[in-house]
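Reading through the structure tokens given below for one structure.
All protein chains but one are shown at their positions in the complex.
And now, subunit A:
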Amino acid sequence: MLVLFRRFPTLHLLFLQTTSACPYTSRTMKLLTHNMLTSKAIKGVQEGYPLRVKAETVEIRESEFNKDFLVRLLPKIHYDALYAAAKDAGHLDELPGTLPEDAASSEEFLKKLHHALLEVEVITGELICPESGRSFPVQNGIPNMLLKPEEIG
């Protein structure tokens, strides 16, 4: 790659143009982000969590596993919500139904957690409030969580 750049110094411009011409094609939403989203703000909704995932397009993208990072994320994760989302997305991929007791020390489990949180990515679909049925569209990996003033409780 570097050799190519040396030979064609303006090659990177091609990449830049590609990126700015279609910047959305590569956008995805990770289930880690889904784990942080709720519809509780909607009038009349008690829990609004977890949002159901109705995924039209899902992509699996490998990323580097970092144990310390996962250990630090672990206490911030709502495991049941992650499990439900991975199931909804059709990618349980060996994720256990309950959080193992030795979660923070089991590298085998942390790798599965890493996969579910950071590698299962929703490109297009909907997030649906489990109580009101309100749908939040996900397009180009961007969830639209905007609520109208009259919807807010």
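To be clear about the criterion, a contact is a pair of C-beta atoms (placed from the backbone, for glycine too) under 8 Å apart; a residue touches a chain by one contact, two chains touch by 3 or more; residues count from 1.
We take it that contacts and distances are computed from a predicted model.
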item	value
Record-based protein name (UniProt) of the chain missing from this complex, from "serine C-palmitoyltransferase", "Vacuolar protein sorting-associated protein 35", "Methyltransferase HEMK2" or "Ras-related protein Rab-31"	"Methyltransferase HEMK2"
Interface with the unshown chain - residue positions in subunit A	16, 19-20, 23-24, 26-30, 32-33, 35-41, 49-50, 63-64, 66, 68-69, 72-73, 76, 78, 81, 118, 136, 140-147, 152
